[in-house]
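With one protein chain withheld, the remaining protein chains of the complex are depicted in position.
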Amino acid sequence: MPETAPRGSATNAAAEVRRDSRWRRLRRLPITLYLGGLLVFLFVFVALLSFVWTPYPPNHLNLRNRLAGPGTPGFLLGTDRAGRDVVTELMLGARNSLYVSVVSTVVAMVLGSAIGLAIAGSHRVAQGPLTRLVDAGLALPGILIALVLAAKLGAGNTTATLAIIAWQVPVAARVTIGPARQVLALDFVEAAYGYGRRKPYVMVRHVLPNISPLLIVLGSVMFAAAILIEAALAFLGVGVQPPTSSWGRFLNETQSLLEAAPYLMFFPGLAIVLTALGFNLLGDGLRTVLDPQQARSGLA
Amino acid sequence: MALVEVENMWFHYPRARLGAGVEGWTLQDISVQVQAQSTLGIVGESGSGKSTLIRVMCGLLRHQRGVVRFDGRDIAGLSGRDAVDRRQRNQMVFQNPRRSLDPRMTIRRSLSEPVRALLDRSPDDTEMTGWLERVGLGPDVLPRFPHQLSGGQLQRIGIARSLSVNPTILYADEPVSALDVSVQAQVLNLLMDLREQLGLTLVMVSHDLGVVSRMCAEIVVMRHGAVIESGPTEVVLGAPATDYTRALLHAARAASLEREGAEG
Amino acid sequence: MIRHTLRSLATLLFAALIGSIVVFVLVHMLGGDVVTVLLGREAAPKDVQFMRQKLGIDRPLVVQYLHWLRGVATGDLGTSYGMGYDIFHEIVRRMGPTLILTLGGLLISIPLSLVLGTYSAINAKKVRGGIVDVVAQVGISIPAFWAGLLLVLVFGVRLGWLPTGGYVPFSDDPLGSIRSMILPVMALSLGVTAVFTRYVRTAMIDVMNEDFIRSAMARGRTRRGAALVHGVRNASIPLVTVAALQFGQLIAGAVVIENVFVLPGIGRLIVTATLGREVIVVQSLALVIMLIVLVLNFLVDIAYGFLDPRIRDKEAANA
Partner (left out) sequence: MLELDDLRVHIGGHEIVHIEHLSLEPGSRLGLVGESGSGKTMTAKAVAGLLPDEARVSGSVRFNGRELLAMNDRQMSEVRGRKIGFVFQDPARSLNPMMRVGRQVSEAIRVHSELPRAAVARKVVALLEQVQLPDPPTLMRRYPHQLSGGQQQRVMIAAAIAADPEFLIADEPTTALDVTVQEEILRLLISLSEQRGMGVLFVSHDLGVIRFVCDRVAVIYGGAVVETGRTEDVIAAPRHRYTAALLAANPGMPRDDNFRAFIGQRLHTIPGSVPPVGTFPSGCRFRNRCVAASEACTAMPGVLDAGDGHRYSCWNPVEGL
């Protein structure tokens, strides 16, 4: 019974102060939230824009302007070896990144947090082994799954998406287990059992809402990871295949031109970094806003 | 016939393996009787199993050995309508009001939960206002969230919630230990008044002998998961039979204010 | 302690079993036929039949699975169809560069991140602490292969200080060997260092809010002193576990880095085999890498039990 004693005035006073300063904090949101939000917005905007407008049609080859440097009239960021406009390629690449990361993150989030909730709600005796199994899954390099899939099914977006899901499910599960267990240990859950609520109800009505801030943060960070993994798989050649454009594949193709046209590897890389950074910063900002203290200290 | 009868009850929390001895058992061979409309206090130090005991009695935890009877019926054998009925008649008030209300639910929703779950209907605001009035609160708290209210208000809401399904017996687990002294007195008085008005049976766990001796006519002293002494409060505390109870009493008296019984 | 070890061992075996089944099932259940990939669609039925027999895939799945497991245990994984090498020996031969790369990465990133993370946490409310954190955020967001390409561009192509790729065995030319690994290790450790730094920072900030830090200050430690004496110790022990978990990610990074720098390690082998659709090679490689990661995690788990007195005492540490 560690909770028998009141934690005394310090904690309560701090709680009061915290509650009171909520408004204050909302008014001066962390800079990371703005920056991250802006980068994410730009990324999504560019990806969606590519459906209606790109400087040149997809796979349009400007054969006269091959390997044009950045700033060449008509080609803001230059062209590649085949004369494709880099801006166009990057916009189309954003589209593929967005597609793969949305699908994989949503599926991995739903699957992973469901597994996490199930483990948190499982019988006390089963919880330890199950948690450790998730840990083991977490330790495994997800790229192996991707490569096995690619060897079997061939490279492609499906392989990449499935691999990212396999990679991220243990992450989502692991992050969910702890906080879900914390919520389950609170008195209002016991009260709910007391008036006859069953576990599924408690999970959906009590646990899920209480860990939702955490899941939002997690989703954002997983998005960033998905962007990076998609790029890495495409770079290795086991991800998306031509003619679909992808930042990672673009880097792979221009790797040999490192000396001749370094700008070709610079811009797609920058696009990946900025997008991943956007989601990471957004996650960090959300973490600050959604009050980690609350999630950590048992929602006091 | 007593309202609640606990006979040779043993309890342990779930674990992979259990040793042959008594060390794995949180509660050992407990026998307690609670008469209808009586007041029973359970005292003991932390880890003595007092909170676990009322959870078993209330049906929140299931014991492994022995019998717990409510209204003459073994609670382990109840099912369907009978089980719901038993739940409805056994209600619990928790120690920490901030932890006993879901921070993501409005008071309206939290307050209506027992009726929704046990009686399968949604109470309207008029009905809920009535419950709140009983504990000295207005309907203005209904749309609020727990973090917008004080500890005392939340504990009143916790009590109102427990009473919403018209229980026969109310279990209170350290109901005031998380509250300020000035609010403690309000909540204790409220519990006493409600108990008398509604003819409730009250079983209360507390580490504070002063609180228990005001609230409860009978008392059970627990130590290391077993009952070591029980009986009318004035007998158990007035003339303790065990050294442990004497020590408990001595320590409590040392660091308490002396008060005249009649002055209140 | 013994129970802790036994439980870790049980987890190891169980995870290895599940992992191997997953890999096996992925390979044998999902669509696509190995033989078709190998011989092409127009192959004569007789050849297909012969190939199936030769590969052993005409037998029941359970038998195939057990046979494969035995192969992994005895070092008999068969030969590559495309290249004709003995798979097991090839794996052993290529282990060197990969281990240098990953362990080198850990060796750099753990101490570096401890320093950076602690610095950032102690100065969490100052600009300099925030800068370290933002830099770490950027570090996490940089894909390892791009970092590798940038390093090659700057130090290899432009400055010409270090080789742009290729591997020199240590026994041939120690200095050249080290030179050849500097850029790959840097590229690999960048992201990992960033992840660890953020982890240490968060853990340290958490620890700094603990009551025992305040009580150390009450005994006469300065804030910084309390952070260094009590904080780092408590924040860094969990880092051991995180480092072990990240080892898998490190291997993933190594797979990519080896392909950027053309290092003859396991990572390059598995990608080459994947692109050559050599399912059997990929399957065994995946299992071997998985086992390495799991064994490492097992060892760390044991070490962790020694480091944390609470786990040493209690066998249940599910708090």
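Remarks
By letter and in written order, the chains are A, B and C; residue numbering begins at 1 in each of them.
We adopt the following convention: a residue touches a chain if its C-beta (ideal position, glycine included) is under 8 Å from a C-beta of that chain, and two chains touch if they have at least 3 such contacts.
From a predicted model like this one, the values you see are computed outputs, not experimental measurements.
Touch with the chain that is not drawn comes from one residue among B:119, B:183, B:198 or B:226, which is B:183. Within the complete assembly, B:217 is the residue of B:119, B:217 or B:241 that touches the hidden chain. On the side of chain B, the interface with the absent chain consists of residues 45-46, 150-153, 180-186, 188-189, 192, 207-211, 213-217, 233-234, 237-238, 247-248, 250-264, using the contact rule stated above. Interface with the hidden chain, as seen from chain C, comprises residues 125, 210-212, 214-223, 225, 230, 233-234, 237, 308-310, 313.
The rule is short, and it goes like this: only the chains that are shown with their structure count from here on.
A comparison of C-alpha centroids places A closest to the centre of the full protein. Chain A and chain C have Cα centroids separated by 20 Å.
Once the centre of each chain is set as its mean CA position, chain A and chain B turn out to be 46 Å apart. Separating the centre of chain B from that of chain C, both taken as means of CA atoms, is a distance of 53 Å. Shared contact sites, meaning residues of chain A that touch two or more other chains, are absent. Residue positions of chain B touching 2 or more other chains: there are none. Those residues of chain C that touch chain A in the complex are listed here as 7, 10-12, 14-15, 18-19, 22-23, 26-27, 30-32, 137-138, 140-146, 149-150, 152-153, 157, 164, 206, 244-245, 247-249, 251-252, 255-256, 259-260, 270-271, 273-275, 277-279, 282-283, 285-286, 289-290, 293-294, 297, 316, 318. Residues 32, 127-129, 131-133, 135-145, 147-155, 224, 228, 231-232, 235-238, 248, 251, 255, 258-259, 262, 265, 269, 272-274, 276-277, 280-281, 284, 296 of chain A touch chain C in their complex. Listed in rising order, the residues of chain A touching chain B in the complex are 1-6, 12, 19, 123-125, 186-188, 190-197, 205-206, 209-210, 212, 294, 298-300.
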